[in-house]
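Single-structure report; data block below.
Just one protein chain is left out here, and the rest sit where they should.
Presenting chain A:
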């Protein structure tokens, strides 16, 4: 089971954090700090896995963004890379060649997407089409209830 997933920039700025195991806020921050530093210090030709405490860290860099997740010891790290890749593909389809800025400005959408792919740290849907369909339907619900009139200024903006 995946324990958490972190997205951060090359400068070490956190872009998304999803925790599937409960931790106090302070500990989450400490773990994040530690791992960001650890991953950023790795050289490009090093492999994507590292052992960290009793977990395995799997990370991959896509353009300026690092996708980093922690899996348990008996999990398959090669498959974890596929899960990360699947998530990137989904974001890419949704935003249309996704870049870091998309994720910064639409962080809530990046979370929604992740929540349709994983639940409780496990993959729930292996069809990209189904994930995107569910997201599109929910976006539509949101649009329909947001008044679009001239004087109105609702929604998230």
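Just so it is clear, a contact is a pair of C-beta atoms (placed from the backbone, for glycine too) under 8 Å apart; a residue touches a chain by one contact, two chains touch by 3 or more; residues count from 1.
Going forward, contacts and distances are computed from a predicted model.
For the chain that does not appear here, its UniProt entry gives the protein name "AP-1 complex subunit gamma", which is one of "Chloride channel protein", "DNA repair protein RAD51 homolog 3", "E2 ubiquitin-conjugating enzyme" or "AP-1 complex subunit gamma". Set against the missing chain, the residues A:11, A:97 or A:127 yield one that touches it, A:127.
Listed for chain A, the residues touching the missing chain in the whole complex are 1, 14-17, 19-20, 22-25, 29, 45-49, 74, 76-79, 81-83, 86, 104-105, 107-108, 111-112, 115, 119-120, 122-130, 134, 137-138, 141-142, 145-146, 153-157.
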